[in-house]
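One structure below.
Removed: one protein chain of the complex. Kept in place: all other protein chains.
What follows is chain A.
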Amino acid sequence: MDEISNSPLFPLLKLPYVVLKNVISKFKQREILEFSFVSKNCNSISKSSNLFRFEIRISFTKDLPVVSLTPSGKFRVSNCHIGEDYFEKREIYMKEIVDMNKLSDDVDEKNLQLSLTWADYIFDLYHLNKIAGIYLSSNSSPNKTKTIVEWLNRLISYSMNFLFYVSETNDGLELFLNRLKVNMRTLSLQLTVVKDLKPFIRRILDLDRFEAYGKSFTQYRYMRYTSFTEMDFNRSIKGWLNGNHSRIESLCAIYIKSDYSTSPVSFPKSDGIFCHRTSK
């Protein structure tokens, strides 16, 4: 063993490119990031390796970003998260590529700029072409919301699928949707709302409102813990059957009830309807 521990170090970068690429493809998410910081050469090698297997989710709900990189289709809360602690370690690196003098003196603003730079770095490294999830809090300041939307608008050229998780909806979401230039046809929206925001939910469900923007949702609108009642649903569906929302040909609604009170594991009981409107 002494002989092995005293053996020369492994000269990774002297491997033929195909072999090197294979070794790097076996790195886990965090190690790929660390490897990219080792040197500029390692950074460019990482970028040219096949890292497409990860899905990215970024949360901007707190002051500092949390990035989740998981193998495609294997998202778990416990999977690889690059959290605030890691971001703080990397802040010095961010200072290398951001002119700190041009940043605002405001701490929140500075944090946001650094967060977006950090997110850009990760997007660039992993050659991501879609965002599996953006977590936002619509309680954020309007300035923060505007900055994030502008950043997202820059990414739209290669972002194919958006899924937004928005918590505690209020005017922030309105501002967000108004400024976002993403094609609504590629947009999925997941809302986590509180009960006293019922009027807002009704407006979200007003499909004509989105048609007024020249866009329409064709993906999903998924709401958790809403107070959207049977009466609301009946009213929407009656309106649709009577000819409202003429561009919608089919409607599928699934009711899921989870009982969290008896078990930490939920067993959804689902029931659903599917309607297809025929032209008169």
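Heads up, the rule we're going with is that a contact is a pair of C-beta atoms (placed from the backbone, for glycine too) under 8 Å apart; a residue touches a chain by one contact, two chains touch by 3 or more; residues count from 1.
One rule holds for everything that comes next: contacts and distances are computed from a predicted model.
Novice: Would you kindly match the missing chain to its UniProt protein name, picking from "F-box protein SKIP23-like protein", "G3397 protein", "Skp1-related protein" or "Trafficking protein particle complex subunit 5"?
Specialist: "Skp1-related protein"
Novice: Given that one chain is not shown, which residue among A:15, A:175 or A:237 touches it?
Specialist: With A:15, A:175 or A:237 as choices, the missing chain is touched by A:15.
Novice: Going by the contact rule already stated, which one of A:35, A:151 or A:176 would touch the omitted chain in the full complex?
Specialist: The missing chain is touched by A:35.
Novice: Which parts of chain A face the unshown chain closely enough to count as touching?
Specialist: Answer for chain A: residues 1, 3-4, 7-16, 18-19, 22-28, 30-31, 34-35, 37-42, 50, 52-53, 71-74, 89-90, 92-93, 95-96 touch the chain left out.
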